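The excerpt is restricted to a subset of chains, each kept in its original location.
Going by the order they are written in, the chains are A and B; count residues from 1 in each one.
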Amino acid sequence: MLLAGLLAVSLVWGQQQVKVVYHLSEGTVQAAQALGNIRNHFNADPSVKIVVVTHGPGIDFLLDGATTPKGQAFTGAISELAGRGVEFRVCNNTLVGRHISKDKVAMEAQIVPSGVAEVARLQAREGFAYLRP
Amino acid sequence: MLLAGLLAVSLVWGQQQVKVVYHLSEGTVQAAQALGNIRNHFNADPSVKIVVVTHGPGIDFLLDGATTPKGQAFTGAISELAGRGVEFRVCNNTLVGRHISKDKVAMEAQIVPSGVAEVARLQAREGFAYLRP
């Protein structure tokens, strides 16, 4: 039975899709780099499930009119990655604290009550790995 | 038996309290932000277990007389969060390396031999999620 339990654990680890939360809280420089990381991640592991959780200045690239440090709009990269299954989540505490209307958030993004709680929940409840770009 | 194993794993993941280690190694700017994150975390998940592990400049907010970048004492926030069950841990290697007496460390904090080893141990042995504010 011990072996059966170990077998079950190894099956859970060995066969499921890799899931990873990218944690963004810094701003558009970190975000631009993270989107490049995510493209590389897909190239190396096309079946990976990626959720990007943002709070604080980390949400900025998901707001209306956001541009990369090189002046390009983020919208193209966001919709491209959303089309590949990447999910984007924005912290509602940040929206309230910074007086930002939900209308300003990219339609691809989902609003969650707390970014940090979401980062912990995905790891503890849904078996996500963690990555801070 | 396989199903039993999977069931056991899902019970472990699904029903236990979420536990998360906040890893602080930068200084009082990061610490002030982290304490705000932790308050938001509790609002979203009142049952969460949070351990704050500090080393390097990350210990500074737990030293006598520490103030936030806005000039407020950290002591109030530390004792408030300790009262809600947050645990604070300080790296002894840092104390030794920086010649800081244990007397200078807030009474709410516990001294551990190594901050980085504690961060890894909590994840590997006690099922904590990881978060770097």
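We adopt the following convention: a residue touches a chain if its C-beta (ideal position, glycine included) is under 8 Å from a C-beta of that chain, and two chains touch if they have at least 3 such contacts.
Worth saying up front: this structure is predicted, and the values here are computed from it rather than measured.
Trainee: Beyond the 2 chains sitting in the coordinates, how many copies does the whole assembly comprise in total?
Mentor: Number of sequence copies in the full complex, not just those placed: 3.
As a convention for this text, only the chains that are shown with their structure count from here on.
Trainee: Compute the distance, rounded to whole Å, between the mean C-alpha positions of subunit A and subunit B.
Mentor: 23
Trainee: In their complex, what parts of subunit A are in touch with subunit B?
Mentor: 1, 4-5, 7-9, 11-12, 23, 25, 55-56, 91, 93, 113-117, 119-121, 123-127, 130, 132
Trainee: For the complex, which residues does subunit B have touching subunit A?
Mentor: Within the complex, subunit B contacts subunit A at residues 1-2, 4-6, 8-9, 13-14, 16, 18-20, 33, 37-38, 40-41, 43-45, 48, 127, 129-133.
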